[in-house]
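Okay, handing you the structure first.
Apart from one protein chain that is not included, each protein chain of the complex appears where it belongs.
And now, subunit A:
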């Protein structure tokens, strides 16, 4: 029985899938183990009646068109994953319903966005143009860092990255004399990472904004499940094994090093073990506490779990045209202040930041003719659902759904509540159920000031193997949450683990 692997990956989330696909692409004998019967973690789909709903993806970034492939498309090409993807039209529409509110639909493309913001908030042009220059430099900065360049060199080639590395996004926008309203419009993406703009490190936010606006965003034809299933096939095509419905109970250690995993009563040995799990789960339940270094335990205690999600999935029996829906992505709140929006994410009754997506706008034909597929998303901070019990769960869940649907109807004037053919709701409990993350966390770790991408990446070499031969990828790894980030961590960590094997191999010869 084959029970020895070069690389064992635990967890088939986006990060784990790519880590495993990378390892077997590099010729390593690889095993990917997943507890659930589907790949993807939150990146999945489910069928209700005539609809197949997208569980999680809003916009896949860093993909790019075929003729100008960005990082993720290049990675997928290398892995042998070739899917028909749809470019999402427009960036986002942002509606603030309260005092000093606005309703702005941002297009794609740098100049179009600058023009639009100038039109809505005269006097913004110079600042916003500069912001885009900086954002382009920040993209370059991350690329240079990933390529192993030193900060001195980054400072020369991408000065804005270094200059604003520790400055909050909102502060830079203020320094650029971008008027408040325009700042708020340009801060909507904070929700994709869950850090308010007064704390969010500038380079990452600017990189994200410019990546979305200039390179566009993508969605697969058949929901996230198509990407994850294609990745499973890429693994199998390169000789890797994938086991579903299989729970790793323990990470096995010997002499303080990870040497494999326990599945049921079987011990499977692996020279490298990569976990696409929240490290808290591993340290609390899956490994001998004696081998966890004090520094690692302290780091894990010092961090804060990220947010969880709440989604209402709606299959409507009218087409987007009949309903009057034109936008793929609409962000709605009563206030444009991201700090207030973030603070309210701590409460069940005050949280009024929501996103409504209509998938048909990006992927025509994603639901039958004459129907539309919508999903509303809210984020809730760790702990905000702790008081919900089995007794009041349904009531809380339904109440928020009604509120979110009404908020969308009031903000847009589009009536959807009388066209519901199918509905399903996901809460932090749902994410805890399917992903088994602590408290249903979907965003990995919250980005405290000292724990966002720059600090994480700067410490990657030191922290990548908290225990020899044990690595982590995915949302809790060295980047923040999101599909592209999870893929990148899987790719980087997968390569790192393989490189270490190659080095050992040379040593042994």
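By our rule, contacts are C-beta pairs under 8 Å (C-beta built on N, C-alpha and C of every residue); 3 or more make two chains touch, one makes a residue touch a chain; residues count from 1.
Heads up, the rule we're going with is that contacts and distances are computed from a predicted model.
*Asks:* Match the chain absent from this complex view to the correct UniProt protein name in "Sn-glycerol-3-phosphate ABC transporter ATP-binding protein UgpC", "TerD family protein", "cysteine desulfurase" or "Oxidoreductase".
*Replies:* "Oxidoreductase"
*Asks:* Out of A:49, A:122 or A:256, point to the residue that touches the absent chain in the complete complex.
*Replies:* Of all options in A:49, A:122 or A:256, contact with the hidden chain holds for A:49.
*Asks:* Can you work out which residue in A:120, A:348, A:455 or A:500 touches the chain that's missing from view?
*Replies:* That would be A:455, which touches the missing chain.
*Asks:* Determine which one of A:70, A:199 or A:229 touches the chain that has been left out.
*Replies:* Of the candidates A:70, A:199 or A:229, A:229 is in touch with the missing chain.
*Asks:* Which one touches the absent chain: A:9, A:23 or A:38?
*Replies:* From the options A:9, A:23 or A:38, the contact with the absent chain belongs to A:38.
*Asks:* Can you list, in ascending order, the subunit A residues touching the missing chain?
*Replies:* Contacting residues on subunit A, toward the hidden partner: 1-3, 35, 37-38, 45-50, 52, 151, 155, 159-160, 162-166, 221-223, 225-226, 229-230, 232-233, 241, 243-247, 263-264, 280, 283-285, 289, 294-295, 297-302, 308, 315, 317, 371, 385-390, 393, 398, 401-402, 405, 417, 420-423, 428-429, 431-433, 436, 438-440, 448-451, 454-455, 458-459.
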